[in-house]
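Input: one structure, supplied below.
One protein chain omitted, others in place.
Letters A and B mark the chains in the order given here, with residues in each chain numbered from 1 onward.
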Amino acid sequence: MPALQIDPRAKMVIALIWTVAMTMVESIATLILGLIPIIIIVYWSKQQQAFARWLRLALLMIAGWVVIAFLTLDWRMAVLIGLRILVLAGIFFVFLRTTSPEDLGGALQQMGVPFSITFLLTSSLQYVGVMEHRIRQIIDAQRARGIPLEPGWHTLRFYPALLVPLLVQSLMAAEHLAAAMEVRGFSRSGRSQLVTYHWRSRDTLAVGVTLLAALLIWFQC
Amino acid sequence: MKTRFIAQAVVLIALGVALAPFTSFPVGIARINPTQHFINVIAAVLLGPWWATGIAGVIAVLRISMGVGTVLAFPGGMIGALLAGLVFRFTRNIYLAALGEIVGTGIIAALVSGLWVAPVFMQKSMALSLLIASFLGSTIVGSAIGLIVLKALERAGVVRLVEQRGSVN
Partner (left out) sequence: MTDSQIEVRRFSYRYPQLGSQWALRNIEAQINAGEYVLLCGASGSGKSTLVRALTGLIPHGYDGVIEGSIVIDGVDTRSRPLAEWLMTVGVVFQSPQWQLFNSTVTRELAFGLESLGCQRQVMRQRIDAVAAQLGIEHLLERNPQQLSAGEQLLVALGTVLVVGARIIVLDEPFANLDGMHVAQVQAILRTLHQQGVTIIVAEHRLGLVAADATRMIVLHEGQIVLDGRPADVLAHDIRRFHLEPPLPTQIGRVLGLDPLPLTVEALLARVDRRQFMEVYQPSVVTLQRGNGSPLLRTHQLTYAIGQRQLLDSIDLQVHAGESVAIVGANGAGKTTLIKHFNGLYRPQHGRVNVLGRDTRTTPVSELARSVGMVFQHPDDQLFCASVRDEVAIGARVMGVFDPARLRDVLQALQLEPLADRSPFALSAGEKRRLTLAAAMMTDPPILVLDEPTTGLDWPARQALAKYICEQIAVGRTMVIVTHDLDFAGTVASRWLVMAGGRLVADGSPLSILSDPARISAANLLLSDRYRLTLALQSSDSASTTMIRQDEVPYAGSAN
């Protein structure tokens, strides 16, 4: 995933400033303005495909809000609300899409956030694929003996046949994982980092520009 | 040991992210996805409020970064987890914990999300009730599944729910 060459911490600060700014504004024009950087970043980091896929999903959810707003308020509010969710969600999409959870965790760790928290960010992702595989195996094993587990309401009452084996195995796996972490010195203090992150002047610049833009928006309103 | 809690959190997070595509139910044109709420109930009971909230937060981060979630997953997941965890800590009752999750997500998270994107929402009770209704569906299904599974795990002797601090074998 081609990432923007900006420190994860800077990206986080930028995302937060931007979020606050976009929460404050009340004009449709400004919200559209806030949308432009998102599109630029998407192109710049070559995330068009992922963005298109995500957009389909996000629009479905936004549509629900817009319909509610349109029914109970007026069309202007509906557009405003729809746009605002789109911008807020878009900010986090580009932020997390250009920052791997691992970099985010590493940078937070460097900032002094406890390792036990940043570890969740860096290591959970490794097991998503493992879990998917297990889920498929369980579904296949149950279907092979006649228990239907295709998605949909009609199989809801058979969900324990998927979830119970899954949780039992997960808790056992957690036991193995805990032992492995422990014997590799997880809870030792004075840990160092192989990969470190450096705050450079371009990071300061990027944060400064964002802050300036946010202040401009603030005084406009 | 604390490491065991962290390992369980890691596993539950991976589970929450991986399970979502497999548990999506159609409701009219929309879909509800109870996975997050199921994980919330389980995590709240097994690990307590702070871990449960953290787990919901990390699941949201991972889902957004994978392009399958939006920013509303933060309030929509974390608040219910926190409330369910707190309720369970004080009552030791899994049904009340599930109720905590339903209230936390279905009502409080709906309010918070509404306030965040448009404070005017708060003045229209009609808008609010529609919003709450749309949040309630997933959390009720998810909490119910969570309860059933917890009971099954307890019957099978895999977890002990009455013991102090909900410790896990």
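We take it that contacts are C-beta pairs under 8 Å (C-beta built on N, C-alpha and C of every residue); 3 or more make two chains touch, one makes a residue touch a chain.
Predicted model only: the values in this text are computed from it and were never measured.
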Residue among A:A141, A:L156 or A:L211 that touches the chain left out of view: A:A141
Contact residue for the chain not shown (choose from A:I38, A:I62 or A:L177): A:L177
Residues in chain B touching the chain absent from view: 1, 3-4, 10, 152, 155-158, 169
Touch list for chain A against the chain that is not drawn: 100, 102, 122-123, 125-127, 129-130, 134, 137-138, 140-148, 158, 160-161, 164-165, 168-169, 172-173, 176-188, 190-196
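Operating definition for what follows: only the chains that are shown with their structure count from here on.
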Interfacial residue positions of chain A with respect to chain B in the complex: 23, 50-51, 53-54, 57-58, 60-61, 64-65, 68-69, 71-73, 77, 80-81, 84-85, 88-89, 91-93, 96-97, 99-101, 104, 116-117, 119-121, 123-132, 135, 139, 151-153, 156, 159-160, 162-164, 166-168, 170-171, 173-175, 177-178, 181-182, 186-187
Touching residues (chain side chain B, partner chain A) in the complex: 1-4, 6-15, 17-19, 22-26, 30, 38, 42, 54-55, 58, 61-62, 64-65, 67-68, 70-72, 116-118, 120-121, 124, 126-127, 130-131, 134, 141, 145, 148-149, 152-153, 156, 158-159, 168-169
